[in-house]
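Got a structure for you, written out below as structure tokens; questions coming shortly.
With one protein chain held back, the other chains of the complex are shown just where they sit.
Note that the chains are named A, B and C in the order they appear, and that numbering of residues resets to 1 at the start of each chain.
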Amino acid sequence: MRTDPRYDYALSEPRLPPPVDESLAEAPIDTEVRLRMWRKLQEIRQFSKRAYDLFLQNLVRGTTHLSLGMEAVATGFGAAIRPDDYTFATYRGHGHSLARGMDPGRAMAELLGRENGILGGKGGSMHLTDVSVGMMGSYAIVGAHLCVANGAAWSAQLRGTDQVAVVFFGDGTTNIGAFHEALNFAVVWNLPVVFVCENNQYKEYTPIDAVTAVPRPAADRALSYGLEPSLLDGNDPDAVYLEAREALGKARAGGGPTLIEAVTYRSGGHSRADPGKYRPDQEVEAWLARDPMVLYRARLLSIGVPQDRLDEIEQEVARAIDEATEFAKGGPEPGEDSLLTDLWADGGSSWRS
Amino acid sequence: MRTDPRYDYALSEPRLPPPVDESLAEAPIDTEVRLRMWRKLQEIRQFSKRAYDLFLQNLVRGTTHLSLGMEAVATGFGAAIRPDDYTFATYRGHGHSLARGMDPGRAMAELLGRENGILGGKGGSMHLTDVSVGMMGSYAIVGAHLCVANGAAWSAQLRGTDQVAVVFFGDGTTNIGAFHEALNFAVVWNLPVVFVCENNQYKEYTPIDAVTAVPRPAADRALSYGLEPSLLDGNDPDAVYLEAREALGKARAGGGPTLIEAVTYRSGGHSRADPGKYRPDQEVEAWLARDPMVLYRARLLSIGVPQDRLDEIEQEVARAIDEATEFAKGGPEPGEDSLLTDLWADGGSSWRS
Amino acid sequence: MAELTYREAVAHGIAQEMRRDPSLVMLGEDVGPAGGVFTPTEGLIEEFGPVRIRDTPISEQALVGAAMGAAMTGIPVIAEIMFSDFVAVCWDMIANEIAKTRYMTNGQVSLPLVIRTANGGSARFGAQHSQSVENWAMMVPGLKVVAPSTPADVVGLLAGAVRDPDPVLFFEHKGLMGSKGEVPDGEVVDELGTARVVREGTDLTIAALALMVPRALLAAERLEGDGISAEVIDVRSLVPLDARALLDSVSKTGRFFTVEENPRLCGWGAELVSIVDEEAFWSLDGPSVRITTPHIPLPAAASLEDLALPSADRIYETVSKSVDLGSRR
Partner (left out) sequence: MAELTYREAVAHGIAQEMRRDPSLVMLGEDVGPAGGVFTPTEGLIEEFGPVRIRDTPISEQALVGAAMGAAMTGIPVIAEIMFSDFVAVCWDMIANEIAKTRYMTNGQVSLPLVIRTANGGSARFGAQHSQSVENWAMMVPGLKVVAPSTPADVVGLLAGAVRDPDPVLFFEHKGLMGSKGEVPDGEVVDELGTARVVREGTDLTIAALALMVPRALLAAERLEGDGISAEVIDVRSLVPLDARALLDSVSKTGRFFTVEENPRLCGWGAELVSIVDEEAFWSLDGPSVRITTPHIPLPAAASLEDLALPSADRIYETVSKSVDLGSRR
């Protein structure tokens, strides 16, 4: 069992964060990898904040689910994954898309419903997909994509590649039937798939413990599938990176699936319309103080990365996000000519002779 | 943990039965209760065999799923349950229906598709229901009825009665999503419901271990819901009765759900058309030798019940099953006048003005 | 009379019924303290408490199954499925269990339950949160299907649905949540299976539902300007269906149009056209025409969604053109 006793905090109210594992500073991770992670954290954070601003300007319509505060999970996995691996995410999938290398301009344009969006405006904020970088989709109905990820893993197995499928989902998702089916299926077929529960402690407006029979929504279910429980600090990019590397390696070597619970917190509301008022102030503050940016800046400084280097990366990202925003805003709204395309592989949507 | 080490047999091939727990002869169970169980075992067995004969005579059309060899589970629960409790079963539900007191004539008539059937011929073999005796239905699509049983338990909770809902399902059913949703939901709501997995070691034509991530399809999942694992000898009516009494009592007292795995074996095929050839001879023979009838006859003799008394009951039941058969055969086939009735509570099925 | 939004009317209707029947309960995801994603259940938990208004895990099969089990043992239930698209995750429970149980048990089991759900497009939520799936429900024998277009109908038809001893799927339209209307004071109870003529006319009949009703009315006004008198019928209830109201109208006008938000194939309008065709054929002066969303998933971008859903303009143009052609017989 890899279950970490520091997580006993989750068993008591309020759900305060665990202490940072300072020993991770000594983990065998190249500084270059860590700087890439810093850049990605920044990119996801700044992209999300920009999306929020654009929403306030009424340029993002519909809905948006940001992962503010949860960037370390996408970042750690993004650094460990191989370019030909497969990622499956939820509606809260902007970070995972960027972590796989989706162009932020095209992602932003999709949020704005523009023709230059990564999906031409057809998918929207909840469905970011870029097959060319292994981002196999963002899924908006809870549960299904765990099963779909199995299929990609099965396909890798059939084709004899050593690709791995990684699927991210929330704590609330562990209570839906598809979760159970997917886990059992993956183990029985020994599929190269990594299941990552991003436990941000809320399913929409309800604390996860109010609707879950066990304290650890994912880790406490691992034994049901003959898997080892794995619980980790989802706000620490190094912790995530190390565990990702291990799980990916195991899957690649034919060792089958892993189920990981990464404990984290969303610092904003569930979706664009939600101010998140149902959360105790003390809890929000404690987690803000332990934000991945704060944590990782300290980590990088502690291992001797100069402050300037960090700031420089932050500023480079800021420029890239500005450019992405301009690119997105500059795109036209899609029109009649794309409405009826691409339902079928022939490019059209005709259903009759 | 109530997991019984004798069940380690299930981990190795072939799936041979565990030794009989002879100490159960001393269990505190009234002889009258035991004789009622003997009668019920006989009734279910003889009903099932008759249904099989009628199928061979082409009088039962469609499909039938018999529980030959599995009668002890229904019997033990039937003896422990209170008349106002709720039972939910699967398509393999004849035994559970009889155990609750459904009239065997009306049950048989339903199998024959007759107007005097318990459902007027509308439901058929897979859907036996008799609300008047607490038999809340037989459900033919795997999984759903676990969720429905929760609802009956919730209703009891809301109405402030101390009724309990008991739901029976197969080993194969533990791999479907609804199983997981139902278990989590029942625990979170602390519902008075008893989940009983009848592990007959096969899902249709496939051994359960070939499609399940853990050796005990139900017991090994209990911890996922914060429940204590419970594994018992499903061929021993006394073992079932004792565990049923405990689980029912706990639920009645507000102690919430129990998940029980009763290990048993179906001595016939999955459904009427299946000869069950996929099972090793040695396995079938070993289980036949441990049939509930064999086991319980020996138990009753060992505690001093005279052989005659047992035979007499057997013969009384035989006469009742003959009568039931005649009743069923004597019923007319339902006609036009009932085709369009009882879709709606107004008795009709009109969908328009 | 009070002016309420459609959204407020939902809570108003539920509260009316919960006050009347102390055994009535509701369950759903975030229906309690949060008051639902579209806040249609806001305030209910304060009045009725957490035993009667109950939050569930993300377990649609479990929650709808619980509603069924409670209903069959004497507790009337309102279950909320947050978005109607999600009925797909519990479709077995709805279509195979709830719909069939009374018939299969030869009338032994009653299911006084209502499944409320937010239906339809126009909110730019994309393909998995915008569907109009009232035809999914209409297809399945044993389900009643209601879709109100005004706050007063929300209250009245919800009361009708709750009091109905059979399972009812109650479709609340996301695009109407903010719309306002008068709701009569006191108890409001409406009858399922009754359509409403919302605009009288003599030249043609337009049948519409939910968000399409105001759009059909707008189109009818423009047609009036061209000297064409359109009768607009708010179908309101698909099962039971007020076929008489439709047939009476078509007998009078001689032309029939449907405005359906569902993608074209097997939409409810197809059923209505087939009824009209069979039973009012000799009254028809021209072909019946269906105005629907094209047979595609709904796109997320505002510009595309607006093109996809039937608009007042498209209704107006389609009807005008067809009436023109019709008269050229």
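Keep in mind that, in the parts below, a residue touches a chain if its C-beta (ideal position, glycine included) is under 8 Å from a C-beta of that chain, and two chains touch if they have at least 3 such contacts.
As the structure is a computational prediction, the values presented were derived from the model and not from experiment.
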item	value
Contact set of the excluded chain (shown chains only)	A, B, C
Per the touch definition above, residue among B:G105, B:G124 or B:P292 touching the missing chain	B:G124
Residue of A:P19, A:P83, A:P275 or A:G347 in touch with the missing chain, whole complex considered	A:G347
Selected from B:L66, B:I176 or B:V194 as touching the chain missing from the view	B:I176
Touching residues (missing chain, whole complex) on chain C	85-86, 88-89, 91-92, 95-96, 99-100, 103-104, 126-128, 135-136, 138-142, 239, 262-271, 273-274, 277-279, 281-282, 284, 286-290, 295-297, 299, 329
Residue numbers in chain A that touch the chain omitted from display	86, 118-120, 122-123, 127, 129-131, 136-137, 139, 141, 143-156, 158-159, 165, 177-178, 181-182, 184-185, 188-189, 338, 341-345, 347, 349-353
Absent chain, residues of chain B that touch it	61-63, 113-114, 117, 119-127, 139-143, 172-173, 175-178, 203-206, 210-212, 278, 333-336, 338-340, 343, 349, 351
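The criterion applied here is as follows: only the chains that are shown with their structure count from here on.
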item	value
Approximate Å spacing (C-alpha centroids) for the pair chain A, chain C	36
Residues of chain C whose C-beta touches two or more other chains	56-57, 59-61
Residue list for chain B, restricted to those that touch at least two other chains	143, 177-178, 181, 184-185, 188
